[in-house]
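One protein chain omitted, others in place.
In this document, chain identifiers A and B correspond to the written order of the chains, with residue numbering beginning at 1 in each.
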Amino acid sequence: MKRVYAVEKLCLNCKLCEVYCKTAHSKSKDIIKAHKTEVPEPQTRIFVEGDNLLSFAANCRHCENPACVEACITGAMTKDPITGIVDNEKERCVGCMTCVMACPYGVVKAADIAFKCDLCRGEDEPACVKHCPNRALIYIEGGSER
Amino acid sequence: MSYVIIGNSAAGIAAAESIRKFDQKGKVTIISDEPHNTYGRPLISYFLKGTSTAGTMHFRKPPFYTDNGIDTIFGHAAVKIADKHVVLDNGDKVSYDKLLLATGSVPFVPTISGIEGKDNVFTFLKYDDAIALKAVVKKDSRVVIVGGGLIGLKAAEGLHTLCDDITVVEFADRVLAAVIDKQGGTIVSDHLENNGIKCILNNTVDTLRDGEVLLKSGDVLPCDFLIVAVGVRPAITLAKNFGLTVNRGIVTNTHMQTSVPDIYAAGDCVESYDILDGTQKILALWPNAVRQGRIAGASMAGHADELFDGGMPLNSVGFFGLKVMTCGIINPADESGYEIVRIAKGQQYKKFVMQNNMLKGFILINAPNRAGLYTTLIRDGVDLATIDGDITNGIGLINFKPEERAKKIGGGAGR
Partner (left out) sequence: MNFKNPEFEIVRNKDKCISCGACARQCSYEAHIIDPDTGELKAEDMNCVACHRCVVICPTRAITIKKHEMTYRENANWTAAYINQINRQADTGGVLLSGMGNPQPYPIYWDRMLLNASQVTNPSIDPLREPMETRTFIGAKPEKIELDAKGRLITRMPPNVELQMPIMFSAMSFGSISLNAQKSLAAAAKACGTLFNTGEGGLHSDLFQYADNAVVQVASGRFGVHKDYLDKSRIIEIKIGQGAKPGIGGHLPGVKIDEEVSRTRMIPLGADAISPAPHHDIYSIEDLRQLIYSLKEATEYQKPVAVKIAAVHNSAAIASGIARAGADIIVLDGFRGGTGAAPTRIRDNVGIPIELALAAVDERLRSESLRNRVSLVAAGSFRNSADIFKAIAIGADAVYIASSALIALGCHMCQQCHTGKCNWGIATQRADLVKRLNPEIMAERAANLLKAWNHEIKEMLGGMGINAIDSLRGNRLMLRGVGLNEKELSILGIKHAGE
């Protein structure tokens, strides 16, 4: 399946991926509302690490055998058998964070409940990839992760 | 091929899914003494609280069984395994070619005088336990919970929305004694106290009387409902009676196969290999059960690719917003040979247990993000010399070597 991969040597540390991820996962889909007024606060699901010299964005690998799905006590975390997308159903998640603790890449986010990348379900290209100003995130067929 | 699975929770469901992945034709039957479709067992406390409802308790969406062509026998206990068939409590026989025991645990009820035949004494392991409690507990009810472990404390949190007077009585010197240290346990019990749950440590319930309990210390607590949550035992009676090799739990090989070739076992009823201390033990953990179920199902359907190579203690749980994570060896009895780092700041507490330059365990209270990376360091036995920076200050993929990171998130990009 297609996944989002980070090209470390091109990452600017601008964190626009986080900004657009948050916007894409807001109710309004409006960048300003998403960041300034929306309640509950939308959650970004991509993590930019590092500083200007070395930075990269990490998000879900949508593993073959996802540790987060294995760990989920509610059944909210699932891997779609057709698309391969691993996603968390927020109505059922109770925020135990076992998935956060199980994820070998550390890319499930703990807020009131667990949030993670859903590859912007339904979009041709996830928002982080689409808006990366330097193509430091690419959306391609890759290796099979865990 | 006829597959029979006894148990309708984590391991049983994972096994059924796994069988169906490899065998779309065989007959699959799940037997459970509970009358419910599969539900997230730990959600029973959330059901009390109201976070989870009858509509969201399901572990798999309701059409799961029909979608996967799985027959169900719910509300009937399997009472006996005989030659290639299982006998139910109504006398029915269910024949199998391959059998999975995913029977889980049963509550352990210690000797407390006066509890025999009382209808105000509960255990807290099943959906029906929660339904029953929700029906009887009133705002002014006084509840005493024996046992300050995960089950007892989650029950306390769940009940808190139903009634005001809740007391947890714990035999050890701290709550969550099995999974946390004294310092962490204190943060948890303080937090519970602040949220209106009374915690009594170094004590236990001796006698249940009319409207009160007598504690071992001689103190008396008012009590309308007593919840016994001191622990669980693997449900191994069926296996034992049939003559399977059983120690503390059912013994299996890495394919989750028991001493009888056509019988498999998975989940809380089996003994698992602990990768950290190298012993066989009961690792009654949800992810463990799911993995074992998946492996057992695949093996039963003739696909033995994945092996169960062992598990380790791993718990993540929240109490009134306090996020508690513990993993691996967190409280070694003898600290010599270990390097232990503790960082405490208000309600945040981090403890790292290292040995031979490898992370062996951690406690993270209110510091959940990126915790999975610590888990990975433990599970993969990563030499900390290959990790940049001091992981006790925080962790990210940036602490890993570039080539390791490229493997993790650079993928096959090759750029």
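Quick note on the criterion: a contact is a pair of C-beta atoms (placed from the backbone, for glycine too) under 8 Å apart; a residue touches a chain by one contact, two chains touch by 3 or more.
All of these numbers come straight from a predicted model, not from anything done at the bench.
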So which of the visible chains would the left-out chain be touching?
A
Any idea which of A:L10, A:I85, A:A111 or A:I140 touches the chain not displayed?
A:L10
Using the touch rule from the top, list residues of chain A that touch the missing partner.
9-16, 18-20, 31-32, 35-36, 52-53, 131, 133-136
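Convention: only the chains that are shown with their structure count from here on.
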From the C-alpha centre of chain A to that of chain B, how far is it in Å?
27
Residue set of chain A touching chain B in the complex reads 3, 5-9, 47, 49-50, 54, 56, 58-59, 61, 65, 67, 70-75, 91-92, 94-98, 100-110, 138, 140-143, 145
So in the complex, the part of chain B that touches chain A is made up of which residues?
38, 40-43, 46, 51-52, 56, 58-61, 286-287, 290-291, 294, 314-318, 323, 325, 327, 368-373, 375-376, 379, 395-398, 402, 405-406, 408-413, 415
